[in-house]
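One structure is given below, represented as structure tokens, and several questions about it will come after.
Removed from the display is one protein chain of the complex; every other protein chain stays in position.
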Amino acid sequence: MQTTALALAVLGAALLLGGLLSGLDRRLTARLQSRQGPPFTQPFFDVIKLLAKERMVTNPWQAFSPLATLSAAACALLLFAWQGDLLVILFVHMAGGVFLVLGAMASPSPYSQIAGQRELWQMLCCETLLFVMAGALYLTTGSFRVSGAAALGEPLLYRLPLLFAAFLLALTVKMRKSPFDLAGCHHAHQELVRGVFTEYVGPHLGLLEIAHWLEVVLYLAICSLFWATGPWGMILLPLTAFLAVIVLDNVSARLTWRWMLGWGWGAAFVLSAVNLFWLKG
Amino acid sequence: MAGTILPFGPQHPVLPEPLHLNLQIEDEIVVSATPAFGYVHRGLEKLADIRDFRQMIQVVERVCGICSMIHALTYCQGLEELMGIEPTPRARFLRVIWSELHRLHSHLLWLGLFADAMGFESLFMQLWKVRERIMDINEATAGNRVILSVNVIGGVRRDLDSGQTAWILSELAEVEKGFSAMSRTILHDYTVQKRTRGKGALSRSQAMELGCVGPMLRASGVSQDMRLLGYAAYGELEFAPVVEQDGDCYARCRVRFAELGQSIGLIRQAIAKLPAGDTSVPVKGRPPAGEVVARAEQPRGECLYYIKANGGKFLDRLRIRTPTFANIPALTVMLPGIELADVPVVLLSIDPCISCTER
Amino acid sequence: MVFMIPVVLKNLFGRCATRPYPQSPRQLFAGSRGQLINDAGKCILCGTCARSCPSQCLTVSRKEGLWQYEPFACVFCGVCVEACPAGSLSQLGQWRPAVRERERVVLKVEVKSEKSGVRSEA
Partner (left out) sequence: MTIQPGLTGSIFFLSITGSSMTEAILVVLIIVPFFAALACLLIRSTACRACIVIATAAMLAVSSLLLQGPLAPDAGLRWAGLIDPLITGCDFLLLAVMFYLGCRYRHPLIVLLTAGQLGLFVRLEFFVFAKDRGHALFQVDVLSLTLVRVVCLVGGLICLHAIPYMQAHEQHQNPARSRQPQFFALLLLFLGAMNGLVLTNHLAHFYFFFELTTLCSFLLIGHDRSKEAMDNALTALWMNGLGGLLLLFAIQGLYGQSAMLDMTGLAAATAGNQAALLPLSLLLLAAFTKSAQLPWQRWLLGAMVAPTPTSALLHSSTMVKAGVYLALRFAPAFAHTLLAQGLMLAGGFTFLAAAALAIGQRNAKKVLAYSTISNLGLIFACAGIGTPAAVAAAMLLILFHAVSKGLLFLCVGTAEQQVHSRDIEVLRGLCARMPLTGMIAVLAVLTLIVPPFGMLLGKWLVFEAGADHLVFYLMLVLGSSFTLLYWVRLAGTLLASGQVEGFKPERQPLLSRFPLVALACGAVVLALGAPILYGRLLPGGQTWSAGRGGVLTTAVGSFPLDVLFAVAALLGLLALFGVSRAMAGRKAFPYLAGANTRLPDHFVGPMNRPVRAMVENSYLAPFFGEERWTLWVNLAAAGFLLVMLGGALWQ
């Protein structure tokens, strides 16, 4: 019972944090573009409005996918909060991505189907880099548990600088920001309209939005592992990374997924592999 | 199997206007593209049957929301030629000023949309922020922001006093500062170059063969500009067309960006040389029977008006050939072979004005 | 990418270019073609405005003494204002406020009389 209450509290906090981060993102992006931007709480109003709308689907699978994506994100976050195994957290998180893609591909819309495949490339980018990071965590701390990072005594960043750079790429991809907002970006001004979200409306879209908040929070939580020596590092490093991604979003055009796979991911994977060998060697 | 077939438009968020493309794609590479028209056809040319030749000025202004001033200008110049009217010198210079203001705001708008097509949102916002000053000038001098409605047969409806011209010059200096601050991003940014260089390239001969006009043609190395005809006061001003050789999206971007500076230079020259006098000559009577072809350089290229009058209040025939219509055939050559992600970029590179095209 | 950084940072710490319209509208420039109004006192119901209007949004009926205006058809070109021989038409320095329903302005004009009335119909 106590565990359930605690889990709900963690999820509530993550939801609040995710929504506020989304609000901060929108506000800050607006200011960087010389616009006023919405209030910080706007994402909450948006989601509440979406949840209250009519349910419509083009394929019944679309009713299932958002639920699965959301529960995978929530489950991964809870596992993180309970200091679980990073590999398992990544597997669970990956399952969320799987359902997102399945939902997108289930619809007959060509936009959403093409975006589903792009999302797969994006997952390839993110997941490989994070799994390499899990390997690095193991090599440094002797354990795949996230608690190992805190027990290390010094910031992981000192030992994994190259991996951190690679992680920033994964974070950009995950936050759906330029130059990698390929499979669905926050506004629909993209050749694939809203990518994997194109065919979602109302409550289903609302759930996906919440899932996205939780995923961003999870990534920032993983980011905090890089400086897990104290609360300040655990707050400031992810926040800096978050802000850096938003600035990057505003100073670059969108690139193509071929570039992302060829140059972006290629370089990031090599960097992280070099970091891994360096740790061992 | 026929591969992927995608309806690109008419209501696609990337497109500023409803063009429809039937895209056939394989592995996200375009195999073929078939444009389709008619989604926003309004039959404006046919309105000549029920609106008299003066009212038609306001109608042709609405052919296009972005280059409205030059539509009206071309129409008025055509009728002036037919009726044998010579507009006053001051009117001719004022027409240049407003034309170039229009070109400025159109090019800034296009640069913004172009940036948006490649997902560069902040550049888009920044350019439109700069554009706001031009819109302010339009509103302060002509009364409206976009559809200026300044042209009449025989001259212009509004005048500029010395205070206004001074203010325009100072505002233009700000505008120049504004877009110059973007020049390195637009011309040298890595991500922008990745998305534009080598995309949708047209050789000189291809551009000529496909009948491209305006910046499209100039970007492929052809020095063609209707302003060289010397209509309005262009014959008395110094300028040379901006020409680039590569013929790709990047070259088109360079041409239009350079034309921003050129337009500001032309306005400065026109204000400096602005003669005194009336803004219009009184016009009596109706256009005599006969036909005339008028041409002018719009931001998107050559605009052509064919006017046939029968001596009555209503024109016999009005036919408009807009620059986008001339540039669209190039799409069928430029699109195959590029990535789906580059379709909006290449599409925007012709600066499509679909309302113009479909009238 | 680096070229854009100073620009966005300047935006971040500078004043923003947008304003919360319609709470704080911008003052229009002098000579802007805003809302069209007819001073019933000066109107002579000659019908010149209706004949010159390119969008045909004006109808004048001398018999009934009515001057009618469809703001939703009006293109705010100002041709009627210039054509008006009595100088009764003018354009305000502000735009028509946004409304939810279609409006039509019907003006009762009594030529050579001071009485007039304005009413709107949905």
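Residue numbering begins at 1 within each chain, and the chains themselves are lettered A, B and C in the order written.
To be clear about the criterion, a contact is a pair of C-beta atoms (placed from the backbone, for glycine too) under 8 Å apart; a residue touches a chain by one contact, two chains touch by 3 or more.
Note that the structure is predicted; figures quoted are calculated from it, not measured.
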Contacts of the hidden chain among displayed chains:
A, B
Out of A:Ala14, A:Ala30 or A:Val57, which residue would touch the omitted chain in the full complex?
A:Val57
Among the options A:Leu79, A:Ile222 or A:Leu271, the absent chain makes contact with A:Leu79
Chain B positions in touch with the non-displayed chain are 1-12, 18, 20, 22, 26-28, 34-36
Absent-chain interface residues of chain A come out as 54-64, 67-68, 71-72, 75, 78-79, 84-88, 91-92, 94-95, 98, 101-102, 104-114, 116-117, 120-121, 123-124, 127-128, 131-132, 134-135, 138-139, 142-145, 193, 198-199, 201, 204, 273, 276-277, 280
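Methods note: only the chains that are shown with their structure count from here on.
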Centre-to-centre distance between chain B and chain A (centres being mean Cα positions), rounded to whole Å
43
Chain A to chain C, mean C-alpha position gap in Å, rounds to 50
Would you mind listing the residues of chain A that make contact with two or more other chains?
32-35, 250-252
Specify, in ascending order, the residues of chain C that touch 2 or more different other chains.
1, 3-4, 8, 11, 17
Can you name the residues of chain B that touch chain C in the complex?
51, 54-59, 61-62, 122-123, 126, 129, 132, 136, 139-141, 143-144, 147, 149, 157-158, 181-182, 184-185, 188-191
Partner chain A, residues of chain C touching it in the complex:
1-5, 8-9, 11-12, 14, 16-20
Chain B touches which residues of chain A in the complex?
29, 32-35, 110-111, 114, 178-179, 181-182, 185, 187-193, 249-259
